[in-house]
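One protein chain is absent from this view; the other protein chains keep their places.
We call the chains A, B and C, going by the order they appear; numbering starts again at 1 in every chain.
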Amino acid sequence: MTESLSPRVQELAARVRQFVVEQIIPLESEFRADSGKHSHGPSEELRTRLVGLARSAGLVAPHLPEELGGYGLTHRETAAVFKAAGYSPLACIALNIMAPDEGNMHLLHKVATPEQQERFLRPLAAGDTRSAFLMTEPDGGAGSDPGMMATTASRDGDDWVINGRKTFITGAHGAAFGIIMARTENSATMFLADMNTPGIRIDRVLDTIDSSMPGGHGVLTLENVRVPADQILGELDEGFRYAQVRLSPARLTHCMRWWGAAERANDVAAAYATRRHAFGKPLVDHEGVGFMLADNLIDLKQSELMIDWCADVLDGGALGTTESSMAKVAVSEALFRVADRCVQILGGTGVSGDTVVEQVFREIRAFRIYDGPSEVHRWSLAKRVKRNQAYAKTLG
Amino acid sequence: MTESLSPRVQELAARVRQFVVEQIIPLESEFRADSGKHSHGPSEELRTRLVGLARSAGLVAPHLPEELGGYGLTHRETAAVFKAAGYSPLACIALNIMAPDEGNMHLLHKVATPEQQERFLRPLAAGDTRSAFLMTEPDGGAGSDPGMMATTASRDGDDWVINGRKTFITGAHGAAFGIIMARTENSATMFLADMNTPGIRIDRVLDTIDSSMPGGHGVLTLENVRVPADQILGELDEGFRYAQVRLSPARLTHCMRWWGAAERANDVAAAYATRRHAFGKPLVDHEGVGFMLADNLIDLKQSELMIDWCADVLDGGALGTTESSMAKVAVSEALFRVADRCVQILGGTGVSGDTVVEQVFREIRAFRIYDGPSEVHRWSLAKRVKRNQAYAKTLG
Amino acid sequence: MTESLSPRVQELAARVRQFVVEQIIPLESEFRADSGKHSHGPSEELRTRLVGLARSAGLVAPHLPEELGGYGLTHRETAAVFKAAGYSPLACIALNIMAPDEGNMHLLHKVATPEQQERFLRPLAAGDTRSAFLMTEPDGGAGSDPGMMATTASRDGDDWVINGRKTFITGAHGAAFGIIMARTENSATMFLADMNTPGIRIDRVLDTIDSSMPGGHGVLTLENVRVPADQILGELDEGFRYAQVRLSPARLTHCMRWWGAAERANDVAAAYATRRHAFGKPLVDHEGVGFMLADNLIDLKQSELMIDWCADVLDGGALGTTESSMAKVAVSEALFRVADRCVQILGGTGVSGDTVVEQVFREIRAFRIYDGPSEVHRWSLAKRVKRNQAYAKTLG
Partner (left out) sequence: MTESLSPRVQELAARVRQFVVEQIIPLESEFRADSGKHSHGPSEELRTRLVGLARSAGLVAPHLPEELGGYGLTHRETAAVFKAAGYSPLACIALNIMAPDEGNMHLLHKVATPEQQERFLRPLAAGDTRSAFLMTEPDGGAGSDPGMMATTASRDGDDWVINGRKTFITGAHGAAFGIIMARTENSATMFLADMNTPGIRIDRVLDTIDSSMPGGHGVLTLENVRVPADQILGELDEGFRYAQVRLSPARLTHCMRWWGAAERANDVAAAYATRRHAFGKPLVDHEGVGFMLADNLIDLKQSELMIDWCADVLDGGALGTTESSMAKVAVSEALFRVADRCVQILGGTGVSGDTVVEQVFREIRAFRIYDGPSEVHRWSLAKRVKRNQAYAKTLG
């Protein structure tokens, strides 16, 4: 669906694809061979090396506005570029477009003061630092239901003092700063804090099924974390609103990146099925395999269309909450089907690290949970169906 | 997805929707109450009455070129109008956009001589006559595999003499003429024939699970059917090529019409789920029901996007064989899921004729077979995956 | 799974199968050809003829105790016999084992007084009469949630006077008597009433997707229906308890009968796939078709095992509410998949009345709703999971 894009963006997407194929994919097996050591995501050393490659190619954070070193892409244009980057999980690190950094850049650009942007956003956009988004909490706190948030911030002189626990904080380990969501008197507020602020403690990094995110996913304790008032991000008590601002685009860029990964898995599977024989003919000539590849074609196309549709909605200026919920459910479940079929087509090879397919399968399983499991999105879509009935005329 | 359409087409689609809701839907229960008598589709009397209503509203065959009384719509624009019409199965009859007539009009417009167009196409386009497309054959003949065609045409002086059997010929009963596909010396050829030509015999009309198509689906014997040479449609031995020309758009208009029907079923189900209570709350507040409605939203949106994407491909001048195969599989299966969920949500009412949902379910079950069952499309998509591998670079 | 049954029962099941194949199946096409007239199920004339055939073969109501003319079968043994009978929908009518009669016989046998049994049960068991079970109510009344029952019975001298509306009352049209469920002071009560009792009015018979049940499914008004106190079935205010007694076995016999129908559809599809060719080989040699037949094998086997397991539970004396819920969901959904695949394998023929497959598909769609849609069963299973947690030890 790059046909309707400008030549400039088409050329950019093609350039990203070439970069991925020529410079990043050759590094993958080295990373995978070494993955026992990297269960918490690629090391900082590897990340720096990858970003260096993208920098040389002029491809760091390409979606950002020009003043931040990017190409000033719309959401729709971003889709073309991120799908091309997603073709290798490592490429998303190289291009500095991983979660949570990408979503944080978006939010900081929308909401942060010029001083905050200079201090936090600029080095982040340049790929010099990483960041974290501290929202989710352990049992009994804010998970799928943000209303249960237990972390609090209370005013103390010119400072705010934050206490609470956070879990599944992607990239916390190794991040330069974090955006902390905490309950304030009337609602919730976002705070910017250097990760080395006293009182921020990473209790442990979770072992998780996915392994692409630098720093992994941390469990943190916030104990009397003292943050000056000028490190409130945006306005007091506007945390939930900003979370909404961050939400839809962040969901959608997840879809874009993993779309690229699923396309990759499918390319690997199609090549394998054409090359490998069983029972007297290539696997692809067995309908049991060929039909899986046909379904992959369809699932990839439908996912692409959902992504572009939702991107258009965002480009039109809407919040896109419903549309990004629909896209998240449809795309994450379709891409998982794709990845699962690719594993199946490759047989034993599919469950081994000999190709990228096994990793893509694990990553996309996690993606079905991240940014809200399908069930939470279906729940809010059902609420919307009910609301819409207030306006609808019943036709028997 | 009407947003990107011209105001003219948006207004036309809205006019069709209004026509359907105000003039056609009120007639449905009358038709359904009577359906025992109409197991072979709506009667000619009802068809005439419906077309009359559309004629008064200026909505007969709206997709056709202006010289044939239509609005000269692109495929993409046609989608918007046909989806609106599909909201009632009867409305597709009223607008004269049903299969096989709609596909036949398309083919005649592309291929027929001016004389043939005057004689066969003009009254068809006006809704004065109906037509049939005689391709599929009983056991051992051409079904999903056109290569098995057993019907033959042999030259005899200035005439061609056709012999064979055809089955599942939609609308044959009551049609003014048919397009007959028959094997000729080097390949296959299409012939135009009045249905009252001696030797054309409708052996019986099948009882089928669907009931929306005027004339139902017939089983025919062709016994020494004599057709003058100037009733060859297009060129000798080009039958398979023309079948391809007809194929993709015909598949896609099926998707458009049944999309409208599925949207209707979903509207009925959403209204029912909001109104009806069980276990202390509206059905829609039970996630078991609400999630089905959420999935319907997603399936309808994805189907719409596939239709528009494929329509754009056709508007770009491509044959669209692969794309329409993808769309046919994805849309027919998604719409069936939608219809099935609607039945389930309505419970006992869902399996009764008290709403249109039961009929929509039956129709869309048949749609999964018509124009090629999903398996045939997956088979040809798998072949394409294999062909594409010839050009692909394998990435591990 | 007839291996563990006694020779007597194995012989009986084989005899039923032979009866079905030799005497009943030959009548099916006659019935189907005529189905336009029978949209409300087979006529009373046909039913009488069918029962006559079974009577000659000594096969009427074979599951009943010997004093009622049967063979005194356990639930497990009944499964073997009913599956054999289900091979033709007409055979279930012939053997007098259709819903709701079969469930009513069970309930009357358990609960009715000797006088009631003589008057109502004996002729029913003999196949001389039919019966109805008046429980479900239209919008706002008792459907999946029996707690919403709106029909009332109030004492008036020696009589009870019943008022209310009932819907989806299978077999009401043509039934000799009905079991009416109505709200009484403290709970609900069942009443026996001749269907010609003044005040019982069949407003209409629904058009439904299924067509196997004699009398179809009626909508009834009960207006001052006067019933003497000795026509209470069992005890006052025990209606809900009796409904439970009737429920599990009735659910399970539905599973047994439709299992037989699905096996039949599968046999038709397997034969078709072996006989019919496409693209140079028999359909069954196309994995796209062969895999569907493989999945049918598995689904049929799993359904059979669930039926036998639940029958064993009932034979052990348990109420089997949970087990029959599990069996109902699993079996109805598995058999629907089987029927759907059979339609697909047969292509155009599958959506026509030329084989029994099209009817089996429609019937089993309805079965997914009857005796509680899957969602209601899942809802009660989830409640049970929660209850069980009270006793469970959590293991991380």
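Miscellaneous remarks
To be clear about the criterion, a residue touches a chain if its C-beta (ideal position, glycine included) is under 8 Å from a C-beta of that chain, and two chains touch if they have at least 3 such contacts.
This structure is a prediction, so every number in the text was calculated from the model and none was measured.
Touching the chain that is not shown, out of C:Ala153, C:Ile169 or C:Val329: C:Val329 (per the contact rule at the top).
Of the listed residues A:Trp160, A:Trp309 or A:Phe361, the one in contact with the hidden chain in the full complex is A:Phe361.
Touching the omitted chain from chain A are residues 32-33, 35-37, 39, 136, 139-140, 143-145, 147-148, 167-168, 206-210, 217, 275-279, 286, 288-289, 343-344, 347-348, 350-354, 358, 361-362, 365-366, 368-370, 373-375, 378-379. Counting the whole complex, the residues of chain B in touch with the unshown chain are 286-288, 291. Interface residues of chain C facing the missing partner chain: 1, 21, 25, 29, 264, 267-268, 270-271, 273-275, 282, 284-285, 287, 289-291, 293-295, 297-298, 301-302, 305-306, 309, 326, 329-330, 354-356, 375, 377-379, 381-383, 385-386, 388-389, 392, 394-396.
In the analysis below, only the chains that are shown with their structure count from here on.
Distance between chain A and chain C, defined via averaged C-alpha coordinates, is recorded as 51 Å. The centroid of the Cα atoms in chain A and the matching centroid in chain B are 41 Å apart.
Of all residues in chain B, those touching 2 or more other chains are 275, 289, 354, 375, 378-379, listed in ascending order.
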